[in-house]
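Okay, so here's the structure we're looking at.
Just one protein chain is left out here, and the rest sit where they should.
Moving on, here comes subunit A:
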Amino acid sequence: MLRPDLLIVGAGPAGMSAAIVAARAGLKVVVVDEQPTPGGQIWRGIEANAGTSRGRALGEQYCSGLATVRTFRECGAVYWPSTRVWQVESTLGTYVTGPGGTRVVAPRLVLIATGAQERPAPFRGWTLPGVMTVGAAQILLKNPGSVPSEPVWIAGCGPLALLYAHQLIRMGGVVAGFLDTRPSTPLRETLQLAGRAALRSSRELAKGASWYAELYCRAGRYVPDVVDLQALGTDQLEGVRYRTAAGRVEEIRTSLLLVHEGVLPELHTVRSLGCEIQWDAGQAAYRPVLNEWGECSHPDILIAGDAAGIGGAVAAVHRGRLSALRILQRLGKVAAEPEMTEENCRAALAHALVLRPFLDRVFRPREQVFAPDDDTIVCRCEELRARDLCAALSGSVGSNQLKAFTRAGMGPCQGRQCGLTVAALIAAAEGRHMSEVQPFRVRPPLKPLRLCDLAGLADESRSS
């Protein structure tokens, strides 16, 4: 059994940045990550793409990840790629399975940097082949460099949808149309928030505005104020019916629709440990309850990056560093680099988050995302529709009871796709606020586990 000082879950911007600070200060660090190469979702495939035309088309912020990845590779942290963490015990005993088999790690402290996932936003037909997320399409752009084979329809709200459209156009792809599901924000409020953000982050704001302008000019069609979607087809997507806020209903023909309604902290590991979470109304998401260092309700676990609350890659880097500084403090070490101070990290983090209140407000998801109509499949795995769940919602039923009654959340994704919607349905049925509803309890194994992987633990215990 390996007994490092620090175990980091996730090798994205936060996990790598924390590993670099901690390992350079002399701590024994193990970093476990599900992907075959470091970078997380944002810098996926950066080592292969940097310096190529694809890398350039993906943009400056993408390419900026290469420096961090290179430093991470050389920092001295033990790095286990293609490895899944399937249980973290409250005593910090951590079970992982990867190319080296199943192993147990018993660290002194754990840093969870599992990043984000896209917000599940159910609508009729969203399970059909041909409906995918924008994030999925962007992953394909990074590796292996695939673009939709025909002009593509995108429906969504959030910076990622705009960024993807921009990257796709730069790579020679064609956007057939963009169904903008962003609810209109009162102009006065938008301008106030934009004004405040522009004072300190005008470049980022201008970049976002230029993506919008490009989309407006280059997409075959641009449809604002879309409030409802329906994917049409039997075995494969054939078309999309949409409705605008003004009540106009139209149909388009397409075999591929990319959807996106923002991102959420990936809290599966955090919640399996019973760490306290809270509803963040501004981001319309649950986030862990943390202090200014990323320490949560479990004394020996810290959380950094988008898993701590959506902030983007730059904020994730600084949150990772701050958590690492706290870890050094607790284990009686100091950072190797003199400029790696709490003050510098906090200033950089504050700057990285300047645009966030504006982004959270302008890209707040539409109400329909939380209130699917009766016929919509909510739990993709068990194929349960909103009406099946609502029928089971008599009296005061929590998420866990609803799961027992209906099987919602019991399938292979373990509630990653339906958990938030189920909580929203409960809140609506009982007239409660999301902050008063607990999502499903999460239990290990957190990732699929074969019996032979479990049996591998016998070898592990013999060798230690």
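By our rule, a contact is a pair of C-beta atoms (placed from the backbone, for glycine too) under 8 Å apart; a residue touches a chain by one contact, two chains touch by 3 or more; residues count from 1.
In the analysis below, contacts and distances are computed from a predicted model.
**Q** I notice the complex is incomplete. Of the names "Sulfur oxidation c-type cytochrome SoxX", "Sarcosine oxidase", "ABC transporter permease" or "MBL fold metallo-hydrolase", which is the UniProt protein name for the chain that's not shown?
**A** Hidden chain, UniProt protein name: "Sarcosine oxidase".
**Q** Looking at A:144, A:299 or A:395, which residue reaches the missing chain?
**A** Selected residue, touching the omitted chain: A:144.
**Q** Among A:6, A:77 or A:132, single out the residue that touches the unshown chain.
**A** A:132
**Q** Using the touch definition up top, pick the residue from A:17, A:117 or A:283 that touches the left-out chain.
**A** The missing chain is touched by A:117.
**Q** Kindly state which of the options A:71, A:255, A:297 or A:438 is in contact with the chain not pictured.
**A** That would be A:255, which touches the missing chain.
**Q** Write down which of A:383, A:436 or A:459 is the residue touching the left-out chain.
**A** Per the contact definition at the top, the residue touching the missing chain is A:383.
**Q** Since one chain isn't shown, list which residues of subunit A touch it in the complete complex.
**A** 34, 36, 41, 48, 53-54, 82, 117-118, 127-133, 135-137, 139-140, 143-149, 171-172, 235-236, 255-256, 266, 380-383, 411-413, 416-417, 448, 450, 452
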